[in-house]
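Removed from the display is one protein chain of the complex; every other protein chain stays in position.
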Amino acid sequence: MNIVDDLPPVLTALDRPNSYIGRSVPRPHLARLTQGRGQYVSDVTLPRMGHAAFVRSPHAHARIRRIGTEAAKKAPGVIAIVPGAELAEVMTPWVGVLTHLKGIKSAPQYAIAVERACWQGEAVCAVVAKTRAQAEDAAELVEVEYEELPAVTDAETALDAATPVIHLELGDNLTFERKHEAGEPDKGFATADTVVETTFVFGRHTGVTNEPRAIVADWNPGEQRLTVYHGTQAPHMMQNLFAKHLGLDEQQVRVVTKDVGGSFGIKVHTYADEMATVALTKLLRRPVKFVADRLESFVTDIHARDHRVKARLGVKNDGTITAWEIDDLTGIGPYSVYPRTSGIEANQIVNLTGGPYACPNYRAHARVVFQNKNVMCQYRAVGHPIATAVTEGLVELAAVKIGMDPVDIRRKNLIPDNAYPATGPSGIKFELLSHHAALDKIVAMMDYARLRAEQERLRRERVYLGIGFASFIEVTNPSAAFYGVGGARISSQDGATVRLDAQGAVICHTGVTEQGQGAEAVMAQVVASAFGVPIERVRIVTGDTDNTPYGGGTWASRAAGIGGEAGWQAAKALRSQVLAVAGSILQAKPESLDIRGGVVVDGATGTERIGLDEVARVAYFRPDTLPPGFQAELMATRHYVPRAWPFAFTNGIQASWLEVDPDSGFITLLKHWCVEDCGTVINPQLVDEQIRGGVVQGIGAALFEHCRYDERGQLLNGNMADYLVPMAAEMPDIEVGHVVSPTADSELGAKGAGEAGTAGAPGSVMNAVNDALRPLGARPITEMPMTPEVVLHALGRV
Amino acid sequence: MKPAVFAYAKARSLDHAIELLGQHDGQARVLAGGQSLIATLNMRLDSPDLVVDINGIPGLDGIARRNGQVEIGALVRHAAAERSDLIKRQLPLIAQAMPHIGHPAIRNRGTIGGSVALADPAAELPACLLALGGEVEIAGARGRRMVRADDFFKGLFDTALGPGDVLTAIRLPAATSETRTGFAEFCRRHGDYAIVGLAASARAEGRSLHDVRLAFFGVGATPVRARQAEAGLANGTVDAAVAGLAEDLDPPDDVQASGVVKKQLAAVLLRRVAAQLMEQRS
Partner (left out) sequence: MSARRIDIAVTVNGEAVHETVEARTTLVDFLREDLGLTGSHVGCEHGVCGACTVRVDGVVVRGCLTLAAQCDGARVETIEGVSDSGEIADLQDAFHKRNALQCGYCTPGMLLTAQELLKNGGTPSRAAIRQHLSGNYCRCTGYHAIVDAVEAVARARGKA
């Protein structure tokens, strides 16, 4: 397979000589990771550092009657044993609610549970010792007396009168409810020739980042300053939260992210055990390190996607969709996670269902309920995989019912490419999408007609292959509409500072962060292009609240579109500054000059006039040679936030080609395609690789991954042998194509691309499985993961 | 996930190992490959006083043919067994099973003896031992003894090995021109423990099969011989065997699959493996 080809640059507004926009440049400075010389937070050690371990509740719901710490305190290497009540004196609790989710409610959550443990795995006591092994030894000696309480573990009955209420002061187990109606859904269903009605069930699953959550917190009482090494996606957000709950000023807190071994949204949330680690360093006045081990991760990393969606679609015989309706029920944990809330996933499902399609008639009802299971919150593609699977599942079921090809029914109903700006059935606003161009492209890429012919031929030999599609939309580049309006101190704007060093190299400090997706590379490409230097002359500084402009970090696919735009503007501003200095040195008009290939040149002829190193030398060391009254500035900061559109929606379509063995229920993935439109593509290879990684995560949800709980709230498969993540041998090759519809909300025109793969993969795989099984008279499968058991049940074989 | 404290000793000889095991009254564990033991220790599912490293004991890592049997020393690494020409030619069933065991890094350390001694119900080698009607050589405080495969597996992780014993070798009948073997397993991902698997051997006489031994794994506490299915294959058709299988197996539900699904998968495996057994040797 070839390295991804560069795309030709698209927009003249970006037309810079030697531009890196649209080029598949290998990520700079990546060699340190192939050499094993990265620095992850789990690698960080500080002098006198203690290691934290936690005593965790074995019960899903229990009152903590007594904690005996005497024996544990005497264990070798122990520095401190700290139960919840003691830590509560150092750190205040929090409540995961935002005002724009009307009526959302939750109870205060403490860094370590004080009176009750509310899920199996919740920490009830902290142990700090010289080594992690010693901390675990001591944890075994902590005596906890529990009084078991009834556990709420069934979302369907969580709101029944007979079900215990987890937080009595809240009155019931309802976290959040939303109802939405648009157009005339009742009329739409009444005028339909056929109504498709089914229930979708999505298995709760989790991120399984390769590097577990890690934090090293260092309170220096001499400086009255807290430094936290934290593999977080949002360092400024955490800076605010650490300060707030410890009673510090933000400028007393520094958050440094280092290399992060995978996040996907897992590490953008506030975790009790991480907050506890930060409280412990303040209490103990020495650094404390906590790295969740894998067993801890399964019971404490946020889970996601635990939804039951009843859904209906009305369709006419000519294929016109007439109405959508969904009823979504999701069972989260006992607390809404802070600060983004656990209501967002359901909210997104209401927002996104039916999104690619023109039919405006829509009714949605979503309820989020508390349970005594691990907490749930935003994980890559938040809500999109579910909304997409529901939408696309209904569309393909409808196509079958009326005898229409699944490509044709989409051609009939997708919002036309020339109909923008447009509004989706939930009120979401689309600037410019390309559903039809993407559909045409994927049909060509996969040679759809040939696959159908092969499918038909092999069916006669009792080999069952299936094709499934999923059109999708994706939220990227969020404005303050996502969190800020709800009162969260989560920045939707971002900043970049670029400066010229004394040798004429460019350093860019950015508020967006890197977890492997290539945010640093994209920033470097943007800055190098806008400023006019080879990319080797650009260095990116990120992940440090002391050394970057105030920003939001990386989440909701915002780094390229928002961080990149700030970098673009800042680099242009620095170019102006440099040309002002150069003009003054050369006695030339700055407007007649440009920077190309790292040299100041005559703009019209390209003749080299003066090197950047010389400009820097004069500005920094010989300002006495500059005209009086002229002050050289060689550092520019620009910020950017999208203002015209609440979100920069992207779109795309995926297709899955697979075989199902009806005897065993085993599914073999043969190939996968994705055509995506993320606006201006800054680095095609990085976009492709984000899509591929995202697709495989979506395949994990479709076929393999499930946090399985019993009725007592015990997680049954919380280890890597029993919880199945996708490994190399079962994954298909994934071909990616591009369509480009830039956003006009920024000069770069870049939207986000990081989550699209995960959004569309589960729906397309589900549709392909059903397509494969149709000739066998199987009941359509609408639950995930689609294990062999699920397939065999659908076939009536067991 | 750090282990609880334990002591470590490197055994110089088999007698030394047995002596160390005997001193610790059931609180010592044999460390061979460690691919299962150390995971167990890391998760604190077990906290012995002593780990006895037997990797240095000489003479336990040979593969040799003797008297119509192939003897595989307990310390033969899976990787070595996978590469062995002798095993490829003389123990085709073992050769078929080896690539399914874990992954290269696991196979570089894991041992044949360790796998048989642990007797994970979803593991390949214990079923192969049962399918071939092999023997296990055990050394203990009262000397050496041989235990037949049919008598070795007693219950969940429970074998004829006592806490003071060391498994020293397995002996398997070498294949003849009449030997037929078959192997298949269902697992969600390459290298995983099987949901259900089948290791089989038989002796062909003309077109019929004799001495059929069908050892299913992943279907109970130990590998299970499906006796009715064996009779069905020996006497009649595959359909008869599959019908018999329904009586032979009653797998419990587990985290990966329900018993009902395992039964269905077992039947599918039986058909596939029966086809392998009936193929002519070239």
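Residue numbering begins at 1 within each chain, and the chains themselves are lettered A and B in the order written.
Criterion: a residue touches a chain if its C-beta (ideal position, glycine included) is under 8 Å from a C-beta of that chain, and two chains touch if they have at least 3 such contacts.
Treat the numbers as computed from the prediction; the structure is a model and nothing was measured.
Among A:Ile67, A:Met91 or A:Ala133, single out the residue that touches the unshown chain.
Candidates A:Ile67, A:Met91 or A:Ala133; residue touching the omitted chain: A:Ala133.
With the missing chain put back, one of B:Arg109, B:Arg203, B:Arg227 or B:Arg271 would touch it. Which one?
B:Arg109
Sort through A:Gln697, A:Ser741 or A:Asn767 and give me the one touching the missing partner chain.
Only one of A:Gln697, A:Ser741 or A:Asn767 touches the chain omitted from view, namely A:Gln697.
Take the complete complex as the reference. Which residues in chain A touch the chain that isn't displayed?
Residue positions of chain A that touch the missing chain: 1, 3, 26-27, 30-31, 33-40, 42-43, 45, 133, 207-212, 259-264, 291, 293-294, 515-518, 685-686, 689, 692-697, 719-721, 725-729, 731, 733-734, 757.
When the complex is taken as a whole, what residues of chain B touch the one chain not shown?
1-10, 16, 20, 31, 34-35, 38-39, 41-43, 50-51, 53, 55, 79, 102-106, 108-109, 189-191
The rule we apply is simple: only the chains that are shown with their structure count from here on.
Whole-Å distance, chain A centre to chain B centre, using C-alpha means?
Averaging C-alpha atoms per chain gives centres 44 Å apart.
Write out the stretch or stretches of chain A touching chain B in their complex.
For this pair, the touching residues of chain A are 131-133, 136-137, 140, 293-295, 663-666, 704, 708, 716-717, 719, 721-722, 724, 726-727, 729-730, 787-789, 792, 797-798.
Mind listing the chain B positions that touch chain A in their complex?
1-5, 43-44, 186, 188-193, 195, 255-258, 260-261, 264-265, 268
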